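Only one protein chain is missing from this complex, and each of the others stays in its spot.
Each chain gets a letter, A, B, C, D and E, in the order it is written, and its residues are counted from 1.
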């Protein structure tokens, strides 16, 4: 069975050595969904209109979290980031919101964890702002949508919008 | 419709004023699940045995993230925390892992976001350690299981283990 | 001449001992102004309308900076914060923007530095978002407007809006 | 009218994509002034002499803040920094102090925000150390003095020492 | 054999629950020593005189590290701190420097780790500033000198200055 790359031969956690890898363009796209009741969904849409800060607060939280990823995920490499984008769109079919994040860099390792962390923190921030209305909202489908760059090649999730 | 507590009357985000609330015991329990393929599940269990660092790394990441919550969630109050516990158990039925977090404090506001953030970051850390094996693992069901303390009263999720 | 409280008798910096002070309600209000050319002012107003993120980004940055104050100002005490509010209003007479921040807590020491840091960082964030248009914008009048609570009594700036 | 670079076409905040920009030498110089009463000015000078920590504390706070800039300013890119210098000189004509900061790097984007943040935090730290003597000190003229490097070319403020 | 308090009955790390403990005055004093060659010792003393920033930089680093302790030591509780003092004195008998730190708070748990972390980081900062002169300086005797407050009672190290 293929061993875990983050463990050395003695089973101890380590930050993988990337110093021999080539610097290259890396992109990762991730998403998260926050499912809620119809009434909560409408309250957020109302609170956000016409110029409320609900979605912009969650977007900013996601962007800033991407930059903190290596502080949060113990074995992540600290990286310069070249671009971070967080989009949050209403998803009436849930009902709730979909968060989609895109992170780019030029580095020796990928930015999947940055994109996933941004998505999770943006969704948690939406939860925080609406939790006085509903406590049993659920964050679902925090997952990688696609990545490109690096020796492991490109990846695209089987089904996504 | 009930307005969002984190917006002022002009729709602008603010940190809610809790200075008039009573200090009291607060507890929150949250969970997250990480779903993966059977082969990844087995690789993690193998990598963790007999003394590998996989689950302990994710537990530690969750504990430390609970302490960083107010740095990550823009409108969260910075709080002293009295206890943080993160449990990660194999869930063969997913297959994958369940993360359950418990946070306690004596404060003027609750610790739901601390428990949820710990659960999400612990699950993301597991993802990070196994992502060389499988990129389409999915984090599901990041949600509050129960809370107690505070004026809004106790909460318990409808269905949980 | 009255000595500086943050130096000990040997002239060395220290964090002042507040452990014997009473816990009480503390409020501080601070402001900052960002002066710019008329064309930059109009571009920000346009960019912010109808639902642009310019002012909300700066508000959030101010709120989050208030929570980081003791990490930034070396001799500041780490404090729980009970409320943080950041308002940013267009000031056509500058032209530019006025930032006003309010921070409240129940603690053994005041929150003047939290309010001032929030005001400065919110103004810097506005600068950042508009600096591609104009580099010689100037942040002015970062100052305390009022404070209450604590042994040193209340303070109100001589002239303010 | 030229749109704001930090907003996408929908008006949403984003971290600008710099991955296609060339890595090059970047330098930024910024300043801030802290104006105070003559008696406060003299108390700081006395407190700092012969070996007091007042100005060195503020210098260090500025240097460390430069390194935290991307944590504080939401849309700033995290960058390696090659040099940070903070000078604080007495300015009897204010009376008060002038802070001048210089930041250098080799990167795909500039370090104006790092220099400005260092200047603002150094001035706030001076305020903190003297606020027991005078609460209505004012931070003025936080501004960029010059920058070089990058596609937008060099900049030098119209009037400065 | 007495089990470790930071492990639960399954051997898993946790942040110990202190919510049932009384809030009380806590003090901890710690030290560290940095041993070096005579020539390095003299260079630091010279660099520090008459107004050099060497010792003040290390003092500040220690004070700021005390405030970051719960971010660094995974199972430490985040606490408000009431006072932090870092003294660094030349120790010709090493030759080198002795760092002594004092941390006070009113809390449910002690501040030993804050005092020890401040001492270690202050010594590391001295090392950093002199490492161009000598790389084999050694940090020794990072230890607790005394503590008071809390159920475990007072402690004083057997031998110290």
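FYI, contacts are C-beta pairs under 8 Å (C-beta built on N, C-alpha and C of every residue); 3 or more make two chains touch, one makes a residue touch a chain.
What you are looking at is a predicted structure, and each value in this text was computed from that prediction instead of being measured.
Hidden chain, full complex: it touches shown chains A, B, D, E. Only one of the listed residues, A:71, A:87, A:114 or A:128, touches the absent chain: A:71. The chain omitted from view is touched by exactly one of A:44, A:58 or A:107, namely A:107. By the touch rule set out above, subunit E reaches the unshown chain at residues 1-7, 11-13, 32, 39, 42-44, 46-48, 50-54, 56-57, 60-61, 64-65, 68, 71-76, 112-113, 116-117, 120-121, 123-125, 127-133, 135-144, 147, 152, 155, 157-158.
Think of the hidden chain as still there; on subunit D it touches residues 25, 56, 59-60, 63-64, 67-68, 79-87, 104-106.
Listed by residue number, the positions of subunit B touching the unshown chain are 50-51, 53, 56-57, 59-61, 64.
Following the convention adopted for this analysis, only the chains that are shown with their structure count from here on.
Among the remaining chains, those touching subunit B as well as subunit C are A, E.
When the interfaces A-D and A-B are ranked by C-beta pairs in contact, the top one is A-B.
Checking B-C, A-B or C-D against B-E, more than half of the residue-numbered contact pairs recur only at B-C. Distance between chain centres (mean CA atoms), subunit B to subunit D: 37 Å. One inter-chain figure worth recording: subunit D and subunit E are separated by 31 Å, centre to centre, where each centre is the mean of the chain's CA atoms. Across the assembly, subunit D contributes residues 12-13, 50-51, 53, 56-57, 60-61, 64, 71, 74-75 that each touch 2 or more other chains. Interchain contacts (touch definition given at top) occur between A-B, A-C, A-D, B-C, B-E, C-D, C-E, D-E.
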